[in-house]
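Before we start, here is the structure in question, set down as structure tokens.
Note that this complex is displayed minus one protein chain, with the remaining chains in position.
Let's look at subunit A:
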Amino acid sequence: MAQPLVKKDDDRDEEADYSPFLGIEKGAVLQEARVFNDPQLDPRRCSQVITKLLYLLNQGESFTKVEATEVFFAVTKLFQSKDIGLRRMVYVMIKELSPSADEVIIVTSSLMKDMTSKTDMYRANAIRVLCRITDGTLLTQIERYLKQAIVDKNPVVASAALVSGIHLLQTNPEIVKRWSNEVQEAVQSRAALVQFHALALLHQIRQNDRLAVNKLVSSLTRGSARSPLAQCLLIRYTSQVIRESANNIQTGDRPFYDFLEGCLRHKAEMVIFEAARAITELNGVTSRELTPAITVLQLFLSSSKPVLRFAAVRTLNKVAMTHPTAVTNCNIDMESLISDQNRSIATLAITTLLKTGNESSVDRLMKQITNFMSDIADEFKIVVVEAIRSLCLKFPLKHRSLMNFLSNILREEGGFEYKKAIVDSIVILIRDIPEAKETGLLHLCEFIEDCEFTYLSTQILHFLGIEGPKTSDPSKYIRYIYNRVHLENATVRAGAVSTLAKFGAMVDALKPRIFVLLRRCLFDTDDEVRDRATLYLNTLGGDGAVVETGADVKEFLFGSLDIPLVNLENSLKNYEPSEKPFDINYVPKEVKTQPLAEKKAPGKKPAGLGAPPPGPPSTVDAYEKLLSSIPEFANFGKLFKSSAPVELTEAETEYAVNVVKHIFDGHVVFQYNCTNTIPEQLLENVTVIVDASEAEEFAEVASKPLRSLPYDSPGQTFVAFEKPEGVPAVGKFSNMLRFIVKEVDPSTGEAEEDGVEDEYQLEDLEVITADYILKVGVSNFRNAWESMGADFERVDEYGLGPRDSLAEAVNAVIDLLGMHPCEGTEVVPPNSRSHTCLLSGVYIGNVKVLVRLQFGLDGPKDVAMKLAVRSEDENVSDAIHEIVASG
């Protein structure tokens, strides 16, 4: 496999390190470049110097501006030589130097001469160089020659012009677009590559004209005998046309499918593969359409060429995600790939098999994988572990062998990421498959006996503390946990102490033994460990008496912190030491939605042990501070939620106003953020007159005008309403901005004494039920759902009517409810016919609400939805249904 290492060592002394560029040095080569200026040019020597210069550039050396300019000017002298070889090197050198605009002028005439030369090689290369370094103005001068070159009978010249056209289209589209007649002619060329380049350019010229692309594709798909590369292009253009005309595919055959299928019988492998891949990627592909593509890919699987095997197995792997049954025919070929020399191919084969395998084949598959795992890299192993986890969730009955497999590989060598992936998988299996719990926990216990990663040890200890006491025999875990107190670093010891305390709190029978162990921890060398032991001994009543653990103690030990850590951190930072103790209840609970880009980050795995990702700092604190500083609103209590700003004016109007709705238990405050965009005006005494006639339950109680609003410095005015306590009152408000306007002298900036009262109509504002729901996530929806119980469950079905897509319907409902999507369920996989979305939130009055939405496509476009709500209050469950019914 690897080349003989011994031989290399032998050679080393004599010649292995010999290189014509040995000891090369930039300064010396730049000196050498002076030969370019010799009146009697020596082409051979000049070529060598250029090669050396190019070698330096290629090795990552860079020339200063001055050096580059000098070399460039010297090189331009070489156009005097008639030597063809030297001229080629000059072309390459000029491209590498990428001269500036004023330098380009020096070579333009030489290159233009070459462009009209009789020598094909000169023409082709001069075109490529000139187009690379030129700018728009020069381009118009040479346009005529370029158009000629496109239809030149020499294919190299034509290709050079066409490829240059492809590059120039990015910078000078209006010029290149004028060449379409010539390009069109070149598409008919007999030369394979010319055809390819012409097709690529023609499509790029027309890409924004859907009709023209359609015409291009339909005329070309009828022809034949094209170069393989051009044929690949055509396949790509065809699938694009198919995608864009996706609206009318419900009836019968897909347009152009026959063309794609025909390409599967092409003689070039790259075309066959391109067509097969295009078919598998068709939107809503049927199994009848898939079959011929799968068949050719299956043939590739047993090819002698690794590239073909890789391409086929990678495509089949993707197909297996959406159409596992279509791929099962390839399973036998796939299994033989597990032993493929190329580990990328082997890994792809394994993960495909894990996706397509049925329950009966699991055991055999696991045996094969075990042999395979030892000789692949960690990154591949992680892929396999993840595939096994999803397989186990699919076939819970097989948990025994799959769990065994995971625990075996957990014991083997591996890096942190790999170990974490395994532990995460085991944790998820324990959570979701009750029968797997006890064995899984024991595997984890054995793992922490010899675990080098503090993070994993503490995470597992925490998990043990929650799950361990609920098992049939909690006592058997104590030994593993207490061993940690002896053998580990302080962080793990502290974690072990907390876990012991949890066992003590939950299992009365174990209490005396736990107390003994905790008391021993009082002599630990680490402060934190001692503090924790002392704290737990006191809370659990460690004076020896075995008493029932109180509910608040349990809450203290097990209750989850239902506050985002970022918010807590911010509040603690803002807290100023005073008589008033810090109150955790005043920490905002709202989770700020993260930007979409972040959510789409590659690691979109179900959350295992890891903590939820930290959100960006919230603006809730800022609002809360602002509002509590206004005496009129100080007695409204705790701020429940602040909405995102809603614009009340069009963009670019005289006055820009948006509003933020602040919801309190018995009040609503509208914060109008106003900006004056007229430099010649100063606004004073700015208020918003709110007409609440369409919001019956609201009564205005206070308003705070804005004293002065100068040009371009935003200010706020507030209006407060009273509403029935704890009731999600809704209504519509019309707004009028009222102010005194004073003229400002733009030269001095002084405002006139007298002002005129004026009004400005704003758009209406609505308070909706979603304003009363906080986006609060839960870490494990399934657990939360079950522990909430079905007491106040309300289920109903709704028809959402025709929608553009399932994803659009899902997003609409999420927006309507204003709740937090859990476990990444807001993302709808393409082509799916149904989808389940999980939401969580807190309703006003601090009532937790969980929602399970099941969407299905009913007919071609109609979306039907089943809505199940669980909450701590039946009125709230009903209210959620009401939102959906009226939305």
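One rule holds in what follows: a residue touches a chain if its C-beta (ideal position, glycine included) is under 8 Å from a C-beta of that chain, and two chains touch if they have at least 3 such contacts; residues count from 1.
Simple rule for what comes next: contacts and distances are computed from a predicted model.
Taken from the listed names "Small ribosomal subunit protein bS16m", "Juvenile hormone epoxide hydrolase", "Nucleolar GTP-binding protein 1" or "Coatomer subunit zeta", the protein name that UniProt assigns to the chain not shown is "Coatomer subunit zeta".
Of the options A:L130, A:V151 or A:L229, the residue whose C-beta touches the omitted chain is A:L229. Across the entire complex, the residue among A:S81, A:S344, A:N673 or A:S703 in touch with the chain not shown is A:S344.
Interface note: of A:T108, A:Q204, A:T534 or A:T687, the residue touching the hidden chain in the full complex is A:Q204. Only one of A:K26, A:R88 or A:K177 touches the chain withheld from this view, namely A:R88.
Contact with the chain that does not appear here is found for just one residue of A:E269, A:D378 or A:E632, A:E269. Although one chain is not displayed, subunit A still touches it through residues 1-3, 8, 15, 18-23, 42, 44-45, 47-48, 50-51, 54-55, 58-60, 62, 84-85, 88-89, 91-92, 95, 121, 128, 132, 156, 159-160, 163-164, 166-167, 193, 196-197, 200, 203-204, 228-229, 232-233, 236-237, 240, 269-270, 273-274, 277, 304-308, 310-311, 314, 341-342, 344, 379.
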